[in-house]
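Encoded as structure tokens, the structure appears first; notes follow it.
All protein chains but one are shown in place.
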């Protein structure tokens, strides 16, 4: 299969869906030139500046306008340049987009996609490196996708655009340049289906977004010591496919969850709570969590690396769960 | 001991702390007349409209101004009329207040208190009834208090005001008129210390804020059937006293967590994950969670009651954990 | 839905006839009576939750909506009953919502603060102060893209004009020349906080200058003045001229919401009485030179409709508990 990057996969999803449905429009800061991470490249030339438009720096206004355009029958995709800036747009996303359908008695729906790069690794520091997925998981009415490779990036983005509900797509910055196989032609990945990215029998490593790769690397390491780790990627966090996650744990009897957000009240908290409910009798060790350390993400590379989770952290947590002395 | 209401306890905390430290100031919509829930009653008359001031409807601006005033050495208390509106002020709270000390190399601190009523029960509907505590728990640099009775309301509020860090105090609307004993004179409750609100040996019920009362009522019900439930109140969610929570579970071997936020990625997710880590070998049943059902909070009283957790839900969850047929 | 396909229709505001004015009087009375009833039901504990009546401000609702077509959109606020009725929202289903019935416009989930009737171009009351302005911007964007000539009107208060969303929305509408009308009902208070203390300018309409858009202040008690200003803004919007800001000076005769008396802690009886002299219904009745008999006939017709709506609402079944979990996702 051809290999393309994560960014190219996302761009392709935009092109195809915009061709498929002329109600799909794109808004965001510097999206015409796709100036920051390149996802919207070529769209303005192809579809015109009516459908692909630069916006002022007004996160609240543009997400709110996305809600309004969706209420009027369009399918807007709003880019938030860094996930951290979504804090300015929580009201339209959570108080409006996620609730309007319900609150207005089902009279309309809000097919809005907000996509945004999250996470660290590029030395952008405390206000440009956060992973806030867990916030959105708690809110009924909005879906959350966190693809970890180019194929899922394309497939989940296409699903998101076709969904009649508000969807948040979180793209980890460190994934953008990663290459991987993506099927040609229409490729739509359904929401709510976790993927086993690698099979194994001794322990389940659940990775969120970019951290899937730390899990895979850890599985390699563990394999060298004769430990067979299964790596599972939930792919969407809301809906969350606890069934597949628990099934893996019922097989391996051990589980480590790896995310890049902060530990307390993170994505891992929910997965841990849900998995122990569904697989309690099968657990041979406490479910472990690996996450960013309890500090904002500093900009200096060594410090940043130290605060963010790494492969060794995952290996250590896995060994602890297996009772192997580290 | 004298009994006063939750609101009176909060008001008293304000009076005492404003007398104690003239850098304490209060800002918010309609705080001069304490027009909505009454917490700031009498403050403007006593301390003047310089220190207690009404603000325009500008949640972002006033929380941001609170951050600035704190940077300049004051100790502002900003009231957000309903917790739901805090979505407009996430940026100053999370990107600024919680990070500034760290991000500027410890050069200053941000002794800001934001207090806000959360939760349902007053038929205000989807955008005036939310419990969003879990969001704030994930962020290093901000503390979260959720008092459940008048004594803790006063004690935690005094602690919050004296704290050199940003603190969010969440006051459940249904608690405001509740009466309870509050010691006379200075009464400061330290953060990070859970309270056992009732002792028991068969199961631990952990309640968040107002839900402590559902836990107490459930304990009464269970008691009638010979089941002895221990009720524990974390009181602050960040820092979270997992030690005391786990200690109780190590004694009772069973645990139910009750909160009013939504289940997925709620406060209960974190408590469940943390407790199973610390008390894994002592658990005789999966940790159960009781929370709002998976929908926004509707305004109509019957529907609202249905979506919010109630005592019967807690009793049922406890019985399930105990293997008692419901 | 071709992008900017159709040519924008230029709509010349129609001159009001006596018949029009009569209809406008009738609509204001419909609002007045509906809200008096709502308040009565609220006091009796039959309407729950947060209820804000707009009594005193009816000329704004009716003046604006008279200048709109059925396909035009409105977005309103926590104080939105008047706008709803003026836009044609079905009264029985609206009353059913207030009484929390299954037949309510929002299926008993949204209540007074979220009345909407999409079939009538009413895109909802929105209870987060200021949140409706970005939404209106997005609707205006959609209307511009579809080239339909439709306009979106967003109602908001003096208090709301200090939200950042006002600024961001006005700027977006101005740079993109979107067909959006910002209609500010300056009733002089945001809960207990007087506009002179909350707002740094005397006339909120002045703020339009910061966006290179027209801004006018009109007498919000005069339904014709409101109509005329709106009709002009609608014409401009349909012609691609972009947004307008209209400020109507008005007054709410009742308290802000539950428990708030008509006068008391933050305003005087004299002030209320003074404004009541300029009751928009009286002003319109005077213009029309309505006789007592004519007024009675209006009242009778309105009450008949209202009683029908109440009967419908009262006769409707309660919402089922399971319905509280529906429509979360499409």
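We call the chains A, B and C, going by the order they appear; numbering starts again at 1 in every chain.
Convention: a contact is a pair of C-beta atoms (placed from the backbone, for glycine too) under 8 Å apart; a residue touches a chain by one contact, two chains touch by 3 or more.
Computed from a prediction, not measured in an experiment: that's the story for all the values here.
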Hidden partner chain, touching residue among B:69, B:131, B:144 or B:195: B:69
Contact set of chain B toward the excluded chain (per top definition): 22-23, 25, 48, 50-51, 53, 55-56, 58, 60-74, 76, 91-92, 95-96, 100-109, 111, 140-141, 143, 163-165
Missing-chain contacts mapped onto chain A: 29-30, 32-33, 35-36, 54-58, 60-61, 84-85, 88, 122-128, 293-296, 298-303, 306-307
In chain C, positions touching the absent partner: 162-168, 170-171, 174-175, 197-202, 206-207, 209-213
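Here is the rule we use: only the chains that are shown with their structure count from here on.
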Higher-contact pair (C-beta pairs counted), A-C versus B-C: A-C
Separation of mean Cα positions, chain C and chain B [Å, integer]: 36
Touching two or more other chains - residue numbers and ranges from chain A: 60, 91, 95, 102-103, 140-141
Multi-partner residues of chain C (at least 2 other chains): 109-110, 114, 128, 164, 328
